[in-house]
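Quick one: structure below, then a few questions.
Only a single protein chain was left out; the remaining protein chains are all shown in position.
The block that comes next holds subunit A.
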Amino acid sequence: MGDPTGEPGSSMHGVTGREQSFAFSVASPIVHTDKTAKFDLPVDTEHKATVFKLFSFSKPHMRTFHLSWISFSTCFVSTFAAAPLVPIIRENLNLTKQDIGNAGVASVSGSIFSRLVMGAVCDLLGPRYGCAFLVMLSAPTVFSMSFVSGAAGFITVRFMIGFCLATFVSCQYWMSTMFNSQIIGLVNGTAAGWGNMGGGITQLLMPVVYEIIRRAGASAFTAWRIAFFVPGWLHIIMGILVLTLGQDLPDGNRAALEKAGEVAKDKFGKIMWYAVTNYRTWIFVLLYGYSMGVELSTDNVIAEYFFDRFHLKLHTAGLIAACFGMANFFARPAGGWASDFSAKYFGMRGRLWTLWIIQTAGGLFCVWLGRANTLVTAVVAMVLFSLGAQAACGATFAIVPFVSRRALGIISGLTGAGGNFGSGLTQLLFFSTNQFTTEEGLTWMGVMIVGCTLPVAFIHFPQWGSMFLPPSKDPVKSTEEHYYASEWTEQEKQKNMHQGSLRFAENAKSEGGRRVRSAATPPDSTPNNV
């Protein structure tokens, strides 16, 4: 969990959504509050906050939260800044539909790699520098929009700007150094959701900035270039704020990271193996490509769609498009909450059904959006689609922590990469060619969402069952311990390397559903360790 010793994959711990409870504070008596520590918030023995006070800026915990989600959001703003301005840019640069589509694909492709690298960067430099480095080194890519004069330049610059979406990793890593594991689910879910909102904010911000610059006297083809200075400055400002106001750990900066690990370091190759050979990993990679992926694709095409199809002004189209991305404010956490709620009564089966229902509903609303012929129905369909897709993102990461304990970081990373990959794929298939009009593309994208969500039915846990099948009847295989311990070899078990997994297995028993919960554990005991 943001392990300072740099355990491989640890930088992605805490990326996941809901753990047992959707809690604003740690209720367990097992987590000892350190009363000698002088922080504004109550902290545990590692000085991580045990309470999440949303509207506070107290140093260092809540300050870190706000610095973190705002920098992540800024990167979303700049990655999707071109999208609402495409009606102007396409005329300036003489772009074809293919060029616009390819630029959209490029904008989400870069971060597939940068997110994977970012974990290592955070392990090496710490999350504060990881974030600051990325944000400040990608500022030049945003400013270089002023040099672009054709399709090739446009696609290249959008590709380079897209790298900064790796702040997702630094954001989640940084949260996990500052917040106790019991509330890290909510904290990270909120940070991720609010960060994604940047994709909505930009749809409103850029047309307004463009309009102001136009009215100040610039010609259209110059105004949009000047408009890009705004996200560029945001990068610089956030980078400086992160460097001056942020700190890596509750007690200060990296000094503590030099200490020797208490836990034996795990081998990257082994973790990778367990991640890759678990078939559930790949189902989630696919699923996330059709919740987060379609969200990113829609961020790229929706403003231009409303502008062209319904003959709206640029900032009106931007306002409507903004509603799509801004729904993340509550939709993503709500998806996680819905998953937790259904788990209370139906366990893991409930979580799987919740995910399937929400994501499929999103897909159906997307089909409706493509077929909507009037502005009002299109907006309603779009809003419902956004709720479905974004809640599905939250619901996905409510299940991912249970897929594996040992390889959690890598699986989370792969799932995240799957989101970007899905986005690139849908943009390539449906929005880059002349084969489909944009409304047809949206319709088919919706159909594809419904189709690609069906594999949820194949996710089976021997200890908890699946959507249709009951848990295994085998007395050994149907235990949580067996599932999580099976990721360790006998030699490793002899060295007791699997203790963390066993503790997790104990706490995960509540995924058996209501019967298991009421029989086994008292309702208000919270998990000790995740």
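Going forward, a contact is a pair of C-beta atoms (placed from the backbone, for glycine too) under 8 Å apart; a residue touches a chain by one contact, two chains touch by 3 or more; residues count from 1.
Simple rule for what comes next: contacts and distances are computed from a predicted model.
For the omitted chain of this complex, the UniProt record lists the protein as "High-affinity nitrate transporter", which is one of "Hemoglobin subunit alpha-2", "Cell division cycle associated 4", "High-affinity nitrate transporter" or "Glycine cleavage system H protein". Listed residues A:104, A:232 or A:512: the one in touch with the omitted chain is A:232. Contact with the omitted chain, checked across A:39, A:133 or A:273, is made by A:133. Screening A:387, A:411 or A:508 against the full complex identifies A:387 as the residue touching the chain left out. Residue A:146 is the one among A:146, A:278, A:486 or A:499 that touches the chain missing from this view. Although one chain is not displayed, its contacts with subunit A can still be listed: residues 87, 90-92, 94, 96-98, 129, 132-133, 136-137, 139-140, 143-144, 146-147, 149, 219-222, 224-226, 229, 232-233, 235-236, 239-240, 243, 253-255, 308, 311-312, 316, 319-320, 323, 326-327, 329-331, 375-376, 379-380, 383, 387, 434, 437-438.
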